[in-house]
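Complex shown without one protein chain; remaining protein chains in place.
All chains are identified by letter, namely A and B, in their written order; residue positions are counted from 1 within each chain.
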Amino acid sequence: MSARALWVLGIFIALVMLLAVGLTLNPREVPSPLVGKAAPPFELPLLRDPDKTFTTKERLGSVWLLNVWASWCVSCREEHPVLLELAKTGAVPVYGLNYKDRREDGLRWLAAYGDPYHLSVVDPQGRIGIDYGVYGVPETYVIDKRGVIRYKQIGPVTREVLAQKILPLVGQLSRE
Amino acid sequence: MNRLFWVLLVVPFLAGRGLADNQPDLDQRVAAIAAELRCLVCQNQSIAESNADLAVDLRRQIREQLKEGRSERDVLDFMVQRYGDFVLYRPPLKASTFLLWGGPFLLLVLGIFLLARKIRSVRRPAPQLSEAERARAAALLGTGKE
Partner (left out) sequence: MIPELGQVALSLALAVALFLSATSLYGAQRSSASLMAFSRPAAQGLALLVAFAFGCLVRSFVANDFSVAYVAMNSNSALPLHYRVAGAWGGHEGSLLLWTLMLGVWMSAVSLFSRHLPEEMTARVLGVMGLISAGFLAFMLFTSNPFDRLLPAAADGRDLNPLLQDPGMVLHPPMLYMGYVGFSVAFSFAVAALLAGRLDATWARWSRPWTTVAWMFLTVGIALGSGWAYYELGWGGWWFWDPVENASFMPWLCGTALIHSLAVTEKRGAFRSWTVLLAIFAFALSLLGTFLVRSGVLTSVHAFAVDPKRGVFILGLFALFVGGALALYAWRTARIGLGGSFSAVSRESLLLSNNVLLAAAAGTVFLGTLYPLALDALGAGKISVGPPYFETVFAPLMAPALFLMGVGPLARWKHSGLPELAVLLRWALAVSFVLGMLLPLALGTWKPMVGFGLFLALWIVLSSLTTLRKSLRQTRAHYGMVVAHIGVAVFVVGVTVVKGYDAEKDAALRPGESLELGGYVFALEGIANANGPNYQAARATVSVTRDGKPITVLYPERRIYTVQQNPMTEAAIDTGLTRDLYVSLGDPLERGAWLVKAQVKPFIDWIWGGCLVMALGGLLAATDRRYRFNVKKETILAEARA
């Protein structure tokens, strides 16, 4: 057994293990660098009343969810029932960010599928979305009392994610 | 031979980096920055190549920021703040990427080291024979055909 052969075998085994672990990962998921940082402040017009605006400052002092959605987004329909249930329990208010959508389309979508949002704001050009690092709708942010993003859900919010990640976190943040 | 070798190693490196044209126009600057950024909704394309909505939006962002007078570094930092290091196609130089950037050079040095060792090992002069061994060899080679 030469030293060279042992080295090669060793590296090979490490490679196979790496590839095996790789099979369990998702190479397309982009973790957010904003977790633990202040949620980018914005002031945007409301979906239902374009003359009024909502600013993130209004939410300081309480925990809330920001859900990015659009009428053209197919996966949003998957998570919608979960959000509606959450809204009914009133555990934590959900605010909507209507992303790169037309007002009429957004309103029509909410009328058809229900409106779980305390209110929705519009971001027709996606600029606030860029500030939040949105790359694939739907995305949901958990924001604490000081306005810091504590968690980002990429993709639809499922019942498991809600029960195991989001609600416990909200509970913990409310007690802070 | 040695010095030439090292010069050949370094010159293309230096020549390749930072050889931008003088005064490129805005389009070219946008394209250059866009080529350094990854399109997050695509299957491995830069935002210069992609036609996805997000890519179009981000190219517009780059253009606006350059018009405002921001530098290339500022624009890239803007993107990294929002999307993380993943969005850069040129991995940043940090502790975690040290092996990545240093790797090629280390591999080369390792290769040269092993090469030198191999050459030195095969250059060992042939062992000298003693008189008795020499005589025996002659006997075997010369009249030893039985």
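Just so it is clear, a contact is a pair of C-beta atoms (placed from the backbone, for glycine too) under 8 Å apart; a residue touches a chain by one contact, two chains touch by 3 or more.
Computed from a prediction, not measured in an experiment: that's the story for all the values here.
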Query - Among B:D27, B:E68 or B:E131, the residue in touch with the chain that has been omitted - result: B:D27
**Report entry** Contact partner of the left-out chain, one of A:L9, A:A38, A:V74 or A:A163
**Finding:** A:L9
Report summary line: subunit A residues touching the chain left out here are 1-2, 4-6, 8-9, 12-13, 15-16, 18-25, 27-31
Report task. Name, in rising order, the residues on subunit B that touch the hidden chain in the full complex. Result -> 1, 5, 8-13, 15-17, 19, 27, 35-36, 38, 42-46, 49, 51, 84-92, 96-97, 99-101, 103-104, 107-108, 111-112, 114-115, 118-119, 122-124
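Methods note: only the chains that are shown with their structure count from here on.
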Query raised in the report: Where the CA atoms of subunit A average out and where those of subunit B average out, how many Å apart are those spots?
Result: 37
Report summary line: Residue positions on subunit A within touch of subunit B in the complex are 30-34, 100, 125-127, 130-133, 135-136
Query raised in the report: Where on subunit B is subunit A touching in the complex?
Result: 40-41, 53-54, 57-58, 61, 80-87
